[in-house]
Structure formats: C-alpha cells, structure tokens
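One structure, pasted below without further comment.
Removed from the display is one protein chain of the complex; every other protein chain stays in position.
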Amino acid sequence: MNDACFQLKGSLITTFILEISNYNLLDFEQQLSKKVQSAPDFFNTSPVIINLEKLDLDTNQINYQELISICRRHGLQPVAFKQTPQLNEDQIKENGLALLNQKACGKSEPVNKAKEKPAPDIKKTQIITKPVRSGQQVYAEGCDLIITGSVSGGAEVLADGNIHIYGTLRGRALAGVKGDLDARIFCSTNEAELVSIGGHFLLSDSLENQVWKQAAQFYLLDETLHVSPL
Amino acid sequence: MSFIDYFRSKKTNSASVAKERLQIIVAHERTQRNQPDYLPAMQQELIEVIKKYVAIDEDKVTVSVENTNRSSVFELNITLPG
Partner (left out) sequence: MAKIIVVTSGKGGVGKTTTSAAIGTGLALAGNKTVIIDFDVGLRNLDLIMGCERRVVYDFVNVINNEANLNQTLIKDKRVENLFIMPASQTRDKDALTMEGVEKVLEELSETFDFIICDSPAGIEKGAHMALYFADEAVVVTNPEVSSVRDSDRILGILQSKSKRAEQGGEPVKEHLLLTRYNPARVEEGEMLSVSDVEDILAIPLLGVIPESEAVLKASNQGEPVIHNQDTDAGKAYSDAVKRLLGEEVAFRFLDAPKKGILKRLMGA
C-alpha cells in the first residue's frame, strides 16, 4: 500500500456571485469592464460564481462560452454556475465549470462599493467596574474595554479595540487582538507583566525602564511597541 | 514525668505540652489506621449502654484492637468513678 498522495478536506470559502439580470451583450461587457476598473486589484483573478436565477432562460439563450470568456477578459475567474432550473448543464460542464446547488451557494449579498472594506459594526464599549483578579480573563470582542478598577498580576484583559484601565495594570493587557495595529492601551499606573498590541508585545523587564508606576499609554509605531507618559 | 515537673513545664515550656499531646495523638492515629471502621461507633454505643447503669465520664472509656500474628484482641477499658 503506497503512502497517501492527497487528502480531501471540506472547507468554506467566500467568493463573489455575479448575478446577471439582463444579458444584453454590449451593455453587460461595458458595465462589467467599468466595475472591474473601479477596483482592478480587488477583482484580479477572483473566483466568481455566476447566478442566472434572474434571467428568463427560455427567451434568453446564453452562449455560456462567450459569457465565460467575457468574464475572464476582465479579470474575473468563473468557477461555477449556481444551479437553477433551465440551466444548460451540459454546456456548463463542457466549459469545465462546476454546478453549485442552493445549499452550497448560501445567501448572497450585493457588493456595492467593493473597493472599501465593509463598515464595522459600532459595538458598545465593554465596561468592567470590579477589579480583575489573578487568574481571571476578560475579552472585549469587537469593541474597546474600560476597566475602572485594577488588573491584578496573573490576570489577563484582551480587546479587539483599545484598552483603558483607570486603576493599576499589574497583569497582562492585549489590545487589537484581531490585528488592529492602531489599538492603544491606557493605564493610570503601569506595573504591567505584559503588554501587547496586534501581536507585538513587551514584557515587564523591558517595561520597567519606561514610564514605570506612572500613567502610561502604549501604542505601535513602525511595528515597535512604544510607551509614553500620559 | 513527675507531678512537679508537669506544673513547672506548664508554666514556662509549652513545647513539652505540645510534645506530650502529639505523642498521644500520633500514637492513637497510627493504631487507628490499622483498625476497623466500626470502632468509634461501637465505642459510642457501649458508652450509652454503660451509662444506663453507671454514671461514667465518656473520656474514661477506651476501646481498641490489637493485632497479633494469630489473632486480634479487642480491649475495652472503663474507669469507674469513686
């Protein structure tokens, strides 16, 4: 028995769905070209699933090969068609594309301004009014964290956003844990064990020389963690 | 330890009081480790029975088991008042 050459694994990916409502060849190509040019890097060889649900396929005869080459000409890479009734499945298979059923497609949402990142949900800042004791961990997901008491040694406070500690920081504070490099940490008294922003961290032995036992703020500059007095 | 020694040490030497207490309690617990579980219960019940007939001080009743190679000896000690 030979060693296994490969493994088939399940996965979830996000791609674009090109929902065509009106297949007027000239208009289609023109509009597609315009859209892609508004953000060329964004669409560059992106896998795309074509959805012909909104077309009446009886009256609109689609030349699948043509559709696919138009997409490819403009940098889009069709990988599959969403399975809808009246679809010419043979043609699709001939062109080497897959068929995705309803379940695989999932919900589709229109991408309006593809260039910008989707606006983040404004989540209310998490406020902790009791001291955070040794062994405890607090995680403010998707927002800032405010602690009115102190953070004991051996305790951990994490946030996707900024961290504000009105008491003494003696434990560990990790801000921007999901990669936000602009996150900052503020504390009234710095006696921290460890401070981290977006994965870049400093331990107490380096912190002790800088702004120790005073009000401090921590921020990232050029991928280095800086401390300055508040 | 003579009587006089006892009083003297009580006043100035709490360590000897401690030592005495420990000797008793450790010896007691060592023998207890080898004894069957029912002894405390049995001791209490025996005390209740005896109390029906004679007024005794609970501290003056002791129950213990001694294991030798061939047999076990169960010993019951009651110090009667007066």
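Per-chain numbering from 1; labels A and B assigned in written order.
Here is the rule we use: a contact is a pair of C-beta atoms (placed from the backbone, for glycine too) under 8 Å apart; a residue touches a chain by one contact, two chains touch by 3 or more.
Small disclaimer: the values here were computed from a predicted structure and weren't measured.
Student: Which is it among A:Lys54, A:Lys130 or A:Lys178 that touches the chain not included here?
Tutor: Considering the complete complex, A:Lys130 is the one touching the chain left out.
Student: Which candidate, A:Asn51, A:Gln126 or A:Ser150, sits in contact with the chain we can't see?
Tutor: A:Ser150
Student: Extract the touching residues of chain A with respect to the undisplayed chain.
Tutor: 130-131, 133-136, 149-150, 152-155, 168, 170
Student: What does the interface between chain B and the hidden chain look like in terms of residue numbers?
Tutor: 14-15, 17-18, 21, 24-25, 28-29, 32-33, 40-41, 43-44, 58-59
The rule we apply is simple: only the chains that are shown with their structure count from here on.
Student: Centre to centre, by mean C-alpha position, how many angstrom separate chain A and chain B?
Tutor: From the centre of chain A to the centre of chain B is 75 Å.
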